[in-house]
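This report concerns only the one structure given below.
Excluded from the complex is one protein chain; the other protein chains are retained at their positions.
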Amino acid sequence: MATGTQPRTDTGEPDGARGGVLSATRAAISARHLRTDRWWLAPAATAAGLLAFVVYSTWRAFANADYYAAPYVSPFYSPCLAENCETMKGGPNWEIFGSWWGLSPALLILIFPLGFRLTCYYYRKAYYRGFWASPPACAVAEPHGKYTGETRFPLILQNIHRYFFYAAIPVAGILTYDTVLAFRNSAYAWGHMGLGTLVFLANIVLIWAYTLSCHSCRHIVGGRLKHFSQHPVRYRLWGWVGWLNARHARLAWASLISVALADFYVYLLATGVFDDPRFF
Amino acid sequence: MSAVERHAWDVVVVGAGGAGLRAAIEAREQGLRTAVICKSLFGKAHTVMAEGGIAASMGNVNEGDNWQVHFRDTMRGGKFLNQWRMAELHAREAPDRVWELETWGALFDRTADGRISQRNFGGHEYPRLAHVGDRTGLELIRTLQQKMVSLQQEDQREFGDYEARLKVYQECTVTRVLKSDGLKSGGKVSGVFCYERESGRFFVIEAPAVVLATGGIGKSFKVTSNSWEYTGDGHALALLAGAPLINMEFVQFHPTGMVWPPSVKGILVTESVRGDGGVLRNSEGKRFMFDYIPDVFKEKYAQSEGEGDRWYEDPDHNRRPPELLPRDEVARAINSEVKAGRGSPHGGVFLDVSTRMPADVIKRRLPSMHHQFKELADVDITAEPMEVGPTCHYVMGGVDVDPDTAAARGVPGLFAAGEVAGGMHGSNRLGGNSLSDLLVFGRRAGLHAAEYAAALAAGMRPSPGEADIAAAEAEALRPFSAEGQAEGQGAEHSQGRPAENPYTLHQELQQTMNDLVGIIRREGEMTEALHRLSGLRVRARHAGVEGHRQFNPGWHLAIDLRNMLLVSECVARAALERTESRGGHTRDDHPHMDREWRRINLVCSLIDPTGGIAAADPERGQIRLERREVPPIRPDLLGLFEKEELVKYLTDEELTQ
């Protein structure tokens, strides 16, 4: 009986090219969507923002130049793991890759933050919508004939997000170390501060906030528990991470912009466009 | 006419709210093949609207609570007109019914020691209502729905068919209960006649036991908290099958419904708002409820604002504020304030939590109220008061049932539970007692319907007759062939008139009941109401609809009008007859409670069940009203009350017995 809770048997066959909302059983409406608001604005802005960052960061990562202006090291090049790095006194030079590495040392380390952000639950939403239009916006039909989501290779690899989270923690730790080093002046004397120090401080706060607001982090600190009441400390941590997690998207953007700005600031100093205004 | 499809089941439950689902679960667990029929989608029943909680004396918050205290509160709330045995069973069994829900996956709010939290509510001496924020009804429905699904999963494993022993026919309406020998008295239930709302197709379910669990009648009133489904279907089905209704004069007007904007007028504002500290003020800013404490409750309620406020923190040494009086008292008080010109801009009074609780507490404890006012009225209840006024909420009256088995009197095989059954709540229902009523008597109805059906030997099952089915079909199809008033009365000046619009008739009916048989009643107005009802009844026979049978709301309404007119007449006739004020029945011309009337139930029955409604003379009406003496309350139960209290309700003669 049609009004029962058993679904009809005569439905469910895809209708070739006219699938989805245009299927024969659905209400006959030829428009792929009927939204009257500017639904395209959000995915377009997202795509533009991400694209801008990709272009900028690609240029900077491959440039292999102008990434150090004492006492500041660009977050794109920290830690610097090859012999071809600039010498940074007390800085994050660890030449574990030795001399055979000829490319930009940024490429060695950027894989980790890149992987972290690429598999991040927020960025996934952002680029699935913005670049892949899957879907472009809610209740706007997507242009693809077939969809398997994250069920098979390569997208099934999104499940390794938590490993990138683990990797993101030491990276954030090193950037914190860089920020501490930024309390020196260009002669490496401690106890000084400049505008760059503030830029680095803001950046590291946002990097940590973004990293800790990660959904995997929320799961690991407490989300995986069945009984919060038996783990009061983890429950409290879960609450804090949850508070941050609710702001994950905003933190993702803020930290993306701040890391680019920090790099750009170093670039400007290194190319001598201006000198770092010193406070003391 | 073509042969109508027939399905055979052991037990049929009409209605998929709390009572219906609980009955179905019980009947199925007794091993019987059970079908549920509901007008809406499965899981959308009106029970989801219940907000406050389920009353059960578990004693989790105050250990002083037990079933006797709950029984006392229930009897007081109903002004001692309750069917005492039902009130007793209800108070005794409610805790088990709540605990059982937990084993089916329900998640109530918790106390600090991990038990089910309980909240205060009007008329309940102790915190007693198990709740989930202010969406308890939703939790109840979802839990029962999911229990149904789990039983279906069992059947899937055993028989490879989810619906082998439990099936929901959703979006179907029952228009007639069928009996073994037509509509003559003495016949046994043989099934139900139904149509699919989606396709308009008719079908018959053959079953020896039918449980009515259709809820209430609120859609006969204009301002109501009830949904479209509440057209008194079960009340009318019982009447038409020959079963009487009792207590139909008692209609509960919930004191706090929204009054603005107009399109949501009547939508409920949960009593938990007051249970959690909300206060009522008039336009002068006065907490007027202190002026409206009736004598019978004088000792139980705070006499000053200070004492009332202290009660929330220290209930053992203070009396509760009068905002928590039973609903009938609060509704009348609000009505009086508005009439005296001390109402709010949109004709209600102010209900304020914003000055009583911090915003985050309000959002946590009353989330759906916060949401409802924000979305529908653009009012932020954490910052400003709500405007509220009385709204038709619940009918205490219903099918006259045996208290232990929920069997309808006079029709073997017919059972009723929940709002459609009468007696349990007397003249006024306490908040929270409806959800527990659904569970306690839903289970009992399912159990006894199953036992009744199982006891009938296979060959002894009554079968619906073709003639009855054809008659039911013709009745249901009439709106499609309706023309103006051409047959008989008024023919000379109505020939060729267009058919009546069912929506118009419905609106007139609602206006009539609201204005003339509403919260405050007068003899002349009710006589006028009966006159108007007879006119509407005649016009309803000419209610016509356009289009076809597939999902045609006009047609559905035309069919439901028959039921609304029947129950409205019951309400009006009984209200006219009862010359006193008690609970949900307030007479302007008889403002006092009369102990003699406590001994009387008014019983409504159909004058001529055999001829259906066609035979009824429009002026005389279709309903016969009889007085019946209530059974005396068992002495040990009377012993739970102080003598001084009993003299307010019982006659001297009863007291000396």
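A few comments on the model shown:
Labels for the chains are A and B, by order of writing; each one numbers its residues from 1.
Throughout what follows, a residue touches a chain if its C-beta (ideal position, glycine included) is under 8 Å from a C-beta of that chain, and two chains touch if they have at least 3 such contacts.
Here, contacts and distances are computed from a predicted model.
A chain of the complex is left out here; the name its UniProt entry carries, from "Transcriptional regulator PadR-like family protein", "Putative spermidine/putrescine transport system permease protein", "Dipeptide/oligopeptide/nickel ABC transporter ATP-binding protein" or "Succinate dehydrogenase/fumarate reductase iron-sulfur subunit", is "Succinate dehydrogenase/fumarate reductase iron-sulfur subunit".
Within the full complex, the residue among B:S368, B:Q511 or B:T527 touching the omitted chain is B:S368.
When you scan B:R110, B:K286 or B:R620 for touch with the missing chain, the hit is B:R110. Listed by residue number, the positions of subunit B touching the unshown chain are 40-46, 48-49, 58, 95-96, 99-100, 102-105, 107, 109-110, 113-115, 132-133, 135, 138-139, 142, 146-147, 149-150, 152-153, 156, 162, 198, 227-229, 260-264, 267-268, 368, 371-372, 375-379, 501-504, 507, 545-548, 550-555. Not every partner is drawn; the one left out touches subunit A at residues 2, 4-8, 11-15, 19-21, 23, 25-29, 33-37, 121, 124-125, 128-129, 134-135, 138-142, 144, 146-151, 155-156, 159-162, 215-216, 218-219, 223-224, 226-229, 235, 245-246.
Convention: only the chains that are shown with their structure count from here on.
Per-chain Cα centroids separate subunit A from subunit B by 55 Å.
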